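On to subunit A.
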Amino acid sequence: MLEAVSLECMRGDRRLFADVGFSLAPGELLHVRGRNGSGKSSLLRMLCGLVLPESGEIKWNGLNIRRSDEYKHSLTYLGHLNGIKEELSGVENLRINCGLAGSDVGESAALDALARIGLAGREHLPVKVLSQGQRRRVMLARLLVASTPLWILDEPLAALDTDAIGLMRSLFEFHLENGGMLILTTHQELDIAAKTTHEIRFSS
Partner candidate 1 sequence: MNWENVSQFLHMGGYGFYVWGSFGLSFALLALELLLLSVRRRTLLKRLGQIQRLNTP
Partner candidate 2 sequence: MTIVMWVLKRDLLLAMRRKSDVLTTLFFFVIMVSLFPLGVGPEPQLLKAMGPGVLWVAALLASMLSLGRLFAADHGDGTLEQMLLCPESLALIVLAKTAVHWIASELPLVLMAPLLGLQFGLSGDALWVLALSLLLGTPVLSLVGAIGASLTLGLRGGGVLVSLLVLPLYIPVLIFGAGAVDANASGLGAGGHLSLLGALLVLALLATPKAAAAALRISLE
């Protein structure tokens, strides 16, 4: 259970948002909407613990996320940057990124995930020869092998084609059905079936 209480965010001397609060139970989806620069990414980074709130508190199972050791084990965050290395191959990137997050993924599981996301045959190529959309998929492949309950995704569908978007949607729904939690921002309209869908809309 993730809970946010009256969060406030300042960037320089500009107030991006104030008094943002919600609570998210297993199986629930939070969709954050708003224009670029309205504070969506800052909210997501704040929920991960990368940005300190100016005021307010974020709690994971009743404990402030700063003090919860369990939180980092429960969270998968994918930002708008891909977090992959051009010099490494898809498999290497996937296995290393999972390893950094604390979960060891075997070679065969990694190959399988890459194949499922549509990179069959390209698993061993250095990422620098792949297209933008394919690089994005290398990053998103982490979700196929992740076992964390909370996903925080910043524009996960950017640069993806319709096939991949469909795949991601069914993946999100599968995650939610199994009691996962999902927080995401998207540009495009996306219907995800969920027990409850919360929405935060940033104006300005």
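Note that a contact is a pair of C-beta atoms (placed from the backbone, for glycine too) under 8 Å apart; a residue touches a chain by one contact, two chains touch by 3 or more; residues count from 1.
Criterion applied: all candidates are chains of the complex that A comes from, given by their letters.
Nothing here was measured: the structure is a model prediction, and the numbers come from that model.
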Subunit A in this complex touches just one of 1 or 2, namely candidate 2
Would you mind writing out the residues of subunit A in touch with candidate 2 in their complex? 45, 48-52, 69, 72-73, 75, 77, 79-85, 87-88, 92, 96-97, 99-102, 104
